[in-house]
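A single protein chain has been omitted from the complex, and every remaining protein chain is retained in its original position.
Now for subunit A:
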Amino acid sequence: MRGIYHSFANLVVRVGQRNIGLQRQAWRPFPITASLQPTRRHAHGQATEYLQMSDPDLTESQRTVREAISKICSKYPDEYWMELDNAGKFSLDLHADLARDGWLGICLPQKYGGSELGISEATVMMQTISESGGGMTAASSVHMNIFGLEPIVKFATEEQKERWLVPVIQGKERSCFGVTEPNTGLDTLKLQSTATRDGDHYILKGQKIWTSTAQTAEKILILVRTTPLDKVEKPTHGLSLFYTDLDRSAVQVTEILKMGRASVDSNSLFFDGWKVPAEDLIGEEGNGFKMIMQGMNAERVLVGAEALGLGFAALRRAAIYAKERVVFGRQIGKNQGIQHPLAESWMKLEAARLMLYQAARLYDEGYAAGEFANAGKYLAAEAAFEAAERAVMVHGGMGYAKEYHVERYCREAMLPRLAPVSREMIFNYIGERVLGLPRSY
């Protein structure tokens, strides 16, 4: 390994002639695993520091979350995620660590084993996980279990919550989310999959696409039509939400090969005659769309935070490399053509961070509109992608080599630009809701 990995310098403090060896890695109090060689460092320095703990705006509880999560993530260095990505292998290690220490329940009610903190804290958690170098891979391996179950919290019965939330918080069950369909895309109201009541069951028929982690998840939160579009008063009516076992004998799950985040599967789902117990319906039949909307803004904030983490990770690596790499007898970072785009990226990431944290705080205070959540997600995703692209360029040819990780960041940074809502739909939202312009579609 060359370049950014170099050994911890053994700093010696000389007091008079006496050497007090400050050989830092010697005190590592945990056994050093093969993937965590003492010769590797976690980045340090100002914005090159993992983590920027000095963010002066963090609340005490956000700071606590950042500290504790970064500690857990330090077990999983970049190499760990790179190897998973190369092998396309899913891992539940981080999920298990987070579950064991109660982190999956960060925003879920205490009654079921959660800690009932806000989106403000979950935002910091997801940013930190991603920023550790785990990127969208690390974040997506837990994402759905952090906030995806909000409709259950808000609309399920006591019996259902006990049955569903407890195992998720304990990490014993994992869930995936099936909304997007191949034929309807962002036009959620046109979903074609259906559920038909049959005694104490519903029979589901249709298909979903992009359902992430469906290869291994035990449960699925799925939105389907129970009343055809032409029979409802409003198009937002007639959709119903189920939380049920992902029964692989009834659902064909096929993985989609994709650009990045290879180790966290996304899938297409086909089902025809899938029997789902009626007790797995959430709330009233026909009210599913309203329930899905609940928490949508919070989810955008979280995805934005994951993008942000990736952007900061990329910037960190770029800055370290720019400082170390010497060409034409000078550090490449001494050239303004290298330095200034990185400076600009930091500003853009920080601006996005402030917008996202504001959106999170407003959400926690009960503010329901989505302009800041949408805008924050947009800004963060764009800033992160730009930072990741610049990080690749700063590394020159090495940016294209996997061992420098920035190409992985760059591929992953495309994802939050596309999902869960696209840039165009965010513009549509702002144009219509904030600027009062006519709906363009």
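The rule is short, and it goes like this: a residue touches a chain if its C-beta (ideal position, glycine included) is under 8 Å from a C-beta of that chain, and two chains touch if they have at least 3 such contacts; residues count from 1.
Heads up, the rule we're going with is that contacts and distances are computed from a predicted model.
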Omitted chain, identified by the protein name its UniProt record gives, among "Probable electron transfer flavoprotein subunit beta", "Bardet-Biedl syndrome 1 protein", "NEDD8-conjugating enzyme UBC12" or "tRNA (adenine(58)-N(1))-methyltransferase non-catalytic subunit TRM6": "Probable electron transfer flavoprotein subunit beta"
Which of A:L58, A:I72 or A:A278 contacts the chain that the document leaves out: A:I72
Residue, one of A:L84, A:I106, A:M144 or A:M414, that touches the chain absent here: A:I106
Subunit A residues touching the omitted chain (full complex): 8-16, 20-22, 24-25, 27-31, 41-42, 44, 46, 49, 51, 53-54, 63-64, 67-68, 71-72, 74, 97, 100-103, 105-106, 115, 117
